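Showing chain A:
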Amino acid sequence: MIASVVFYLLAAATLAATLLCITRTSPVHAVIYLVHAFFDLALIFYLFGAPLVAAWEMIIYAGAIMVLFLFIIMMLELAPGGKPLTVDRRRWIPVLLLSLVTLGCTVLLIVLDPAAAGSGAAFHASPREFGTALFDRYALAVQVVSFQLLFAAVGAYYVGKGEPRARGDNP
Partner candidate 1 sequence: MNQTLLFLIPLLPLACAVANMLFGMRLPRLFAETLAVCGVAASFLLTVLFWSYADGDGTRAVLGTWLAAGEATIPFALQFDALSAPMTLMVTGVATLIHLYAVGYMHEEEDYARFFGLLNLFVFAMLAIVLADNLLVLFLGWEGVGLCSYGLIGFWYQKTGNARAGTKAFLVTRVGDVFLAAALLWLFALTGTLSIGAINAQAAGFAPAVLTGLTVLLLLGACGKSAQLPLMTWLADAMAGPTPVSALIHAATMVTAGVYLLCRLFPLVSLSPAGMAAIAVVGAVTALYAATCALAQREIKRVLAYSTMSQVGYMFLAVGAGSVAGAMAHLLTHAFFKAALFMAAGCIIHLAGDENDILRMGGLARRGPRQLFLVFLAGALCLAGAPLTGGFFSKDAILLAAYTQGTPLFLLLWGAGLLTALLTALYTFRLVYLVFAGEPRGYSHLHDLPQLMRWPLWPLALLGLLGGLLNLPALVGGGEWLRHRLGALAGREIAATHGTEWALAGLATGLVLLGWGAARWRYARFRGEWDNPGSRFLLHGWGADAAVDLLVVRPFTAIAGLCALGIDRALVDATLDGLARQTTACGERLRRLTSGHVSTYLAGFIWGFLIILGWFLLALVR
Partner candidate 2 sequence: MTAATTLPQFPWLSLLIGLPLAGALLCLLHRRSRQECRWLALATTLATLAICIGLFVACRHGDGPWLLREDAAWIPRFGIRYTLGLDGLSLLLTLLTAGLHVVAVLLAWPEQRRLPQFLALLLVLESGLMGVFLAVDLVLFYLFWEVMLLPMLFLIGIWGGENRRRAAVRFFLYTLAGSLAMLVAMIALYLLHGAQSGSYSFALADLLQTRLPLTQEYLLFGGFMLAFAIKAPLVPFHTWQPDALSEAPANGAVDVTGLLLKTGIYGMIRFAFPLFPNATRDALPLLAALALVGLFHAAWSAYRQDDVKRILAYSSISHLGLVLLGLAAWNTTAWQGSVLLMVTHGIVTGALFAVVAMLRSRTGTRNLNELGGLWGAAPQLSACFLFFALASLGLPGLANFAGEILVLLGTFRSQPLWALLALPGLVFTAAYLLRLVQGTLWGPAPAARAAIPDLTVREWLVLLPLIVLTVWLGLAPAPLLAPLAAVGGLP
Partner candidate 3 sequence: MIVPFAHVLIFAAILFVMGLGCVLARRNLIMILIGVEIMLNAAAVALVGGSAHWRQVDGQVFVVFLMAMTSAEVAISLAMVVYLRRRRGTLEADKFDGLRG
């Protein structure tokens, strides 16, 4: 029963984080909130018995993609104006609140290890089971996706490589 409560808490946290992410004027803040939302999502995935997916969520989404966003934002100096990132009490309250909620849920989850909860047959996909499914039934899909990633890499390289011609000429 605790698990349901935790889910609703996490869901609320995610929604709030996303909402805040959308409404920020500065992209950096938005990215930060989004990272926050992805952490909560990872927890939810874990809650649904998908530990591998939760881990990947943390690694790929929060880790790789959002960092890339942040990097791009920083590179393109999109931060609004030259105003220094002063600590503004009013702005950090929502962040603190959200962090607390997330922290609380994590602690609860750690304490109530579902395996131990044994509240009925909550579905739990062990990595073994996940691995066999991935490479047994979806072997082909994996290859395709890998190709896709290759193309993306080549594409990104090509688009990124073009040295900027005279500014403002129409493509």
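Selection rule: all candidates are chains of the complex that A comes from, given by their letters.
FYI, a residue touches a chain if its C-beta (ideal position, glycine included) is under 8 Å from a C-beta of that chain, and two chains touch if they have at least 3 such contacts; residues count from 1.
What you are looking at is a predicted structure, and each value in this text was computed from that prediction instead of being measured.
Student: Check each candidate in turn (1, 2 or 3) and state which touches chain A within the complex.
Tutor: 3
Student: Contact residues on chain A for candidate 3 in the complex?
Tutor: Those residues of chain A that touch candidate 3 are 3-4, 7-8, 11, 14-15, 18-19, 21-22, 27, 30-31, 34, 37-38, 41, 44-45, 47-50, 52-53, 56-57, 60-61, 64-65, 68-69, 72-73, 75-76, 78, 119, 122-123, 125, 129-130, 133-134, 137-138, 141, 145-146, 148-149, 151-153, 155-157, 159-160, 162, 164-165, 167-171.
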